[in-house]
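Comments concern the structure below.
Omission of a single protein chain aside, the complex is shown with its protein chains in their original locations.
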Amino acid sequence: MQEHDLSWVRTEMALAQAAPRSEVGPLAWARKSLFATPVDSALTIIAALALAWALPQMLNWAFFNAVWSGADRTACLTTEQGGFLPAGWTGACWPFIDARLGYFTFGRYPVDERWRVILCGAIFLALLVPLLTPRAPFKRLNAILFFAVFPFIAFFLLLGGYFGLPYVETPLWGGLMVTLVISYVGIVTSLPLGILLALGRRSKMPIVKLLSVIFIETVRGVPLVAVLFMASFMLPLFVPPGMTFDKLLRALIGVALFSSAYMAEVIRGGLQAIPKGQYEGADSLGLGYWQKMGLIVMPQALKLVIPGIVNTFIGLFKDTTLVLIISLFDLLGTVKQSISGDPTWATPQTAKTGYVFAAAVFWIFCFSMSRYSIYMERRLDTGHRK
Amino acid sequence: MASQEAIRASEPAKASLLYDPKVRSLVFQAVLIFLLILGGWWIVDNTIENLRRSNITTGWAFLRGRAGFDISDRLIDYSSDSTFFRALVVGVLNTLKVAIAGIVLATIVGFMVGIGRLSNNWLIRKICTVYVEVFRNIPPLLVILFWYQGVLAVLPQVRESIALPFTSFLNVRGFYLPAVVWNGSGLMVLGGLAIGVLLSWYVARRAYARQMATGHSFPVLWVSLALIVGMPLLAYLLSGMPATVDYPQKGNFNLTGGFNIKPEFLSLFLALSFYTASFIAEIVRAGILGVPKGQTEAYSALGLRPGTGLRLVVVPQALRIIIPPLTSQYLNLTKNSTLGVAIGYPELYSVGGTTLNQTGQAIEVVVIFMVVYLSISLVTSGFMNWFNNKMALKER
Partner (left out) sequence: MKNVLTVALGVTALAFTASVASADTLSDVKAKGFIQCGVNTGLAGFSAPNDKGEWTGLDVDFCRAMAAAIFGDGTKVKFTGLSAKDRFTALQSGEIDVLSRNTTWTVNRDTALGLNFAGVTYFDGQGFMINAKKLPGVNSALQLSGAAVCVQAGTTTELNLADYFKANKMEYNPVVFEKFEEANAAYDAGRCDAYTTDQSGLYAVRLQMSAPDDHVVLPEIISKEPLGPAVRQGDDKWLDIAKWTYYALLNAEEAGITQANVEEMKNSENPDIKRILGVEAETKIGTDLGLDNAWVVNIIKATGNYGEIFERNVGSGSPLKIARGINALWTKGGLQYGMPIR
């Protein structure tokens, strides 16, 4: 019996060995994530070749070959086109953006009054940033200021005509400013309208339900362009002779109605996810309909669908470009007008430069919104997990 | 409000009626209907007055009038002598053409990119992510303008056309392909095609039944392919080769003859497909991630290869998650085809706009827009619902 001699049992932990050479380092990473199978290798090589072909061209166009300063079109023309650049040159014409930046931002808003737009933007940011920061205090006050008070401030500040501010008519508005005004109004009006429609669609009153369904499905079934078209051509027919609506107001009505239908569907999804017990609980407490919805159901439902709401906002923001079709000049509209209506900057590169600039601006806005939505989703998700 | 107060005043004894939810809801709905009728009447009244003032006649008679304008991209015969109605039909067909083509390409690209985002290959994964993030966050109108600008800038002038195989050409006026011209009737060939499709459907059914019964598989794909290609070919040879090919030739300005895919269509089609594909990719990714990991492990345990397993186990389950949001993307693509108006593609909205401007019939044109787009939406979602029910989990 050699019971005491269990020497084959280790008494101390074995020292960790370095991973085999073939499993670490960049080479192993490349083998695992780039050349795992023959198909993978082929794909990687094709993709790499495509990138090697496309990336330098893009970078050259946007940066290394681009023109960065100049006073007019001659700066961006090749010798055969009447400029000084070597024949066959292609590259971005950035001075065009620089020269037109004011127009892209404010449209034809009078130069002396542009401080009003800037001030308005500053107030907007000052209210928006704390509203979006979860830890910032005074959320309720902040929200009231942002959604209920700010519209009035913006209205008087941008339009003027009161308190000694000169009146600036809306046809002069344009550029990024119009994009933001339409998005803001669309967002602020579509949320409450969407909530009402969603409640209407789930209402027990047959007529209310029917009307909500008809409205939501009709609006969702037709393109925004057709809705805007209606707002701009039919509205004048619907009102008494002589009463006219401002063109921007027509676009705002169209956009608000359109996005409220989409918003209603998002919110309906949230309402459906609330367990029946919550409704019954509210009923058993003796709460009325609006108390039940306002205090128990909506807060939970809205929280659930925040990502969906933000996605609708992103869609709305992108859709503002369509007002171009009814001759309102948002950011894309001003860019487009400058590209083809301005002899000072007519070059073969102007269009590309302008569109790249507009795309970059829209991208920054939409991408940050979607990132924020993901961030909120994560935050709220942890709150829900047991 | 007034009616509620009336109730309170007239029947003080039954004040509790005010708190009866049924009465409340009835009153509320009655008020709503009243307001709606009032609003509707106000609008109709104003509209009639406005139309009378501006001397605009209403009705559909204008549809029979001579259109007077030309449309270059058309699927049916049309000239400036045709009626407005025919012009609108050309528009509807163009809308359907770009929508269907766009849906097909968007689905293919979307599935590829969506699966690519889950690939083990780092480079492919990153490229797919960048693609999705770039396209998703740019307005579709801008994407379309960019493609149009890009297509026009990249393609060469007519004189420097790029010659492609089968005497097709690519230049700034579009893509020129040889066209098949039927002398006499191509009905035989069409019939052959129909018979081929029917036969292969039958073969597929029989093969499935046999596999269920005996476990033996049958090469359905190759047989169907042979049938679908072979039958029309046979019919073509039997009927004495009734077709000639019309090759594009250099004309005075453009290439003439052949079949021309216009750059407007090409850019709208590509832009809508690539834009929508970025959304479809996300839907596909979410769908595949939504299939529990156990399923993947299960098919591996059964010894299926990844490709087969993905096809037979994962994708059918993922489809259930994918189809509803996919439907709304298809609808979005169809609706976004209206943006073709910005690059001169003659779809319904563009033709309708021209019609409106020539005739002043705003209401009728808007009604046509509504009816057509709503029907397209209904048909598409109807089809997708049918497909969804077919794919739905059948619990026994």
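Details
First chain written, first letter: the chains are A and B, and each begins at residue 1.
We take it that a contact is a pair of C-beta atoms (placed from the backbone, for glycine too) under 8 Å apart; a residue touches a chain by one contact, two chains touch by 3 or more.
Quantities reported herein were computed from a predicted structural model and do not represent experimental measurements.
Shown as candidates are A:25, A:56, A:82 or A:134; the residue that touches the absent chain is A:82. Touching the missing chain, out of B:89, B:235, B:341 or B:366, is residue B:341. Considering the whole complex, the residue from B:268, B:362 or B:376 that touches the absent chain is B:362.
Within subunit A, the residues in touch with the undisplayed chain are 73, 77, 81-82, 108, 110-111, 159, 169-172, 232-233, 236-237, 239-249, 325-327, 336-337, 339-343, 346-348, 350-351. Panel shows subunit B; residues 38-39, 42, 50, 53-57, 68-72, 79-81, 148-149, 152-153, 157, 159, 172-173, 251-254, 256, 263-264, 341-344, 346, 350, 353-354, 356-358, 360, 362 of it touch the chain omitted from the view.
FYI, only the chains that are shown with their structure count from here on.
Remark: subunit A and subunit B have CA centroids separated by 25 Å (rounded to whole angstrom).
Contact residues of subunit A toward subunit B in the complex are 32-34, 36, 40, 43-44, 47-48, 51, 204-208, 211, 218, 220-226, 229-230, 233-234, 236-241, 314, 318-322, 324-325, 332, 336, 348, 351-352, 355, 358-359, 362-363, 366-367, 370.
Those residues of subunit B that touch subunit A in the complex are listed here as 25, 28-29, 32-33, 36, 43, 46-47, 49-51, 53, 120-124, 127, 133-134, 136-142, 145-146, 149-150, 153, 331, 335-336, 338-339, 341-342, 349, 353, 356, 362-363, 366, 369-370, 373-374, 377-378.
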